[in-house]
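This is the structure I want to talk about, given as structure tokens.
As you look at this complex, bear in mind that one protein chain is not there, while each of the others sits in place.
First chain written, first letter: the chains are A, B, C, D and E, and each begins at residue 1.
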Amino acid sequence: MIYLTRIEHFNAAHKLYNPAWSKEQNEDVFGKCANENWHGHNYDLYVTVKGEVDEQTGFLIDVKKLSLIIRDYVLEILDHKNLNVEVEFLQGKMCSTENLAKGIWQILDHQLPPNVTLHCVKLFETARIYVEYYGD
Amino acid sequence: MIYLTRIEHFNAAHKLYNPAWSKEQNEDVFGKCANENWHGHNYDLYVTVKGEVDEQTGFLIDVKKLSLIIRDYVLEILDHKNLNVEVEFLQGKMCSTENLAKGIWQILDHQLPPNVTLHCVKLFETARIYVEYYGD
Amino acid sequence: MIYLTRIEHFNAAHKLYNPAWSKEQNEDVFGKCANENWHGHNYDLYVTVKGEVDEQTGFLIDVKKLSLIIRDYVLEILDHKNLNVEVEFLQGKMCSTENLAKGIWQILDHQLPPNVTLHCVKLFETARIYVEYYGD
Amino acid sequence: MIYLTRIEHFNAAHKLYNPAWSKEQNEDVFGKCANENWHGHNYDLYVTVKGEVDEQTGFLIDVKKLSLIIRDYVLEILDHKNLNVEVEFLQGKMCSTENLAKGIWQILDHQLPPNVTLHCVKLFETARIYVEYYGD
Amino acid sequence: MIYLTRIEHFNAAHKLYNPAWSKEQNEDVFGKCANENWHGHNYDLYVTVKGEVDEQTGFLIDVKKLSLIIRDYVLEILDHKNLNVEVEFLQGKMCSTENLAKGIWQILDHQLPPNVTLHCVKLFETARIYVEYYGD
Partner (left out) sequence: MIYLTRIEHFNAAHKLYNPAWSKEQNEDVFGKCANENWHGHNYDLYVTVKGEVDEQTGFLIDVKKLSLIIRDYVLEILDHKNLNVEVEFLQGKMCSTENLAKGIWQILDHQLPPNVTLHCVKLFETARIYVEYYGD
């Protein structure tokens, strides 16, 4: 068993705002992150897959193919987007890094070739905050 | 003459959109950055000042004071904000990293103590793009 | 289950010196690190907690609260300190990165709110050396 | 149980080329990486060992000794080398980061002192691609 | 006047070898870098241009266009190549980072649009070594 990680980047706007709460309650809980006019981040996304090395190629998976899967299925719907408004898998959910990582896992888990298994989705919101999700 | 740099961070939403142009023209020129629903970035701000070392302290300037000036006058108006909507010095201007760096220079140039001179405002929009402004 | 990590920084002086040994033995084992006049480091501290996401906030834990806990209970006693002389939990122990990480774990394990569990304390002594502790 | 990681660097040339295939097949599968004239990388190598802390030293292992083991047994045969041509443990195998990490594990696993156990070999091929191997 | 920098990456093989010298002399001067079987690097390329901000776009230059110019004219001939064997502008010259940076300058200086001026080519050979060239 070996683990391979590819790092990709995307930029997006969001706010942390629970529509079931008053504006004051949102500001109490989320502070500046509740700004109704949005703020945003550069996200660094680490996708780790695991499996056995193919003897013919020496690869677990061709990292260019892994990069294309992440770009086609994840970055395509997140990059330069408003996460609250434009991302289907976040509708009805809080737009946190935790929920973003879990949603990215759900997408990638269906798109990988059969010989590799998704191991971890790690997402940096800033250089000093990151979330890791290993599935359920 | 010696140079001291302090690095600070802020997050913000913005879009690149010229209101004098049609939506199509904006998308032609700015691509994904013209998304009307906004996107955002983690900005890394490098502020460099220059001057002579004070013999009593060994400091050009106390870096904690420089940090407070940047926080009080720059981060206060930019961090977790929508740059197009909420930042006065960008009204009527394109919300680019170039104009952001120039505006930060104008602010800081009036707030530094008399013994130091502002040398450079360097602003990373992503880990692979940055702008430097040295004044006029 | 999801994992959230917050990165904090502190600076400190220390030496590696076993008082039960002669000066020569200390220099043999610890080399330059045994310098009786002390040396020091910028430490990068990664604190990882785990648990379930709260549906109302989308958070495992508000990362600002986690940061405050680390600052109030860990940085307050370590930042800009002499680790050998001024840190109670290191008295009678060798002042190594290993023991520092274990001591930070003991502190944080008692200060976290009940819905999260401490998962890992990771401590960089230099950019090329780090220790990880996951509890016993 | 505690974990200690030492990071080392080496540079090397290689190509991804399966001699059992035609040139066209190699270019189809490996693209630019199949260039017969070689290309190369700066590799960052993270070696993680685990075990118990020695009370006399406060160390899991003296990190300078760990660094010397990595230099003497790994960097000595990989640094500034052509991985396909000059590295014995890669003969008859594809010269991928996956196989490189596994080969480094085999070497180090025999060279560590008895009180520590090899936990992970992590190898960055570029700043955005890395492999982790934890043994079989 | 404002300065904009775009960072790009490429990988390549090379050796430091003066064909006018004996093998021994090459090894005396260049050490491991003279290995006849080649070694290689991940190069980080910083391209800085300067000029005036366009009021309509807020840009000095569209950074995506700058990136495409670097990719089309520089990375196309350097990425995944053997610098000694396959790069025309290095024929008859020593294949050093200094000469590589100067050659990249010559190429880019002819490819930039008229409203911007090339200011600096900065090239990292490793994380701890870089060269800067500002033209003649």
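As a working rule, contacts are C-beta pairs under 8 Å (C-beta built on N, C-alpha and C of every residue); 3 or more make two chains touch, one makes a residue touch a chain.
Computed from a predicted model, the values in this text were never measured in an experiment.
Peer 1: Which visible chains touch the chain that is not shown?
Peer 2: Within the full complex, the chain not displayed touches B, C, E.
Peer 1: List the chain B residues touching the unshown chain?
Peer 2: Residue positions of chain B that touch the missing chain: 1-8, 48, 53, 55-60, 62-64.
Peer 1: For the chain that got dropped from the picture, name the residues of chain E it touches.
Peer 2: The missing chain touches chain E at positions 16, 18, 20, 29-31, 93-99, 101-102, 127-134, 136.
Peer 1: In the complete complex, which positions of chain C touch the hidden chain?
Peer 2: 9, 11-14, 32-33, 35, 37-42, 79-82, 85-86, 126-127
Note that in this section only the chains that are shown with their structure count from here on.
Peer 1: Quickly list, by label, the chains bordering both chain D and chain E.
Peer 2: Expected: no chain.
Peer 1: If I average the C-alpha coordinates per chain and also across every protein chain shown, which chain's average lies closest to the global one?
Peer 2: Here the chain at the core of the arrangement is A.
Peer 1: If every chain is reduced to the average of its C-alpha atoms, which one ends up farthest from chain E?
Peer 2: C
Peer 1: Among the chains, which has its CA centre at the largest distance from chain D's?
Peer 2: B
Peer 1: When the C-alpha atoms of chain A and chain E are each averaged to a single point, how far apart are the two points in Å?
Peer 2: 34
Peer 1: Going by the touch rule set out above, which residues of chain A reach two or more other chains?
Peer 2: 127
Peer 1: For each chain, which other chains does it touch, given as pairs?
Peer 2: Applying the touch rule to all chain pairs gives A-B, A-C, A-D, B-E, C-D, D-E.
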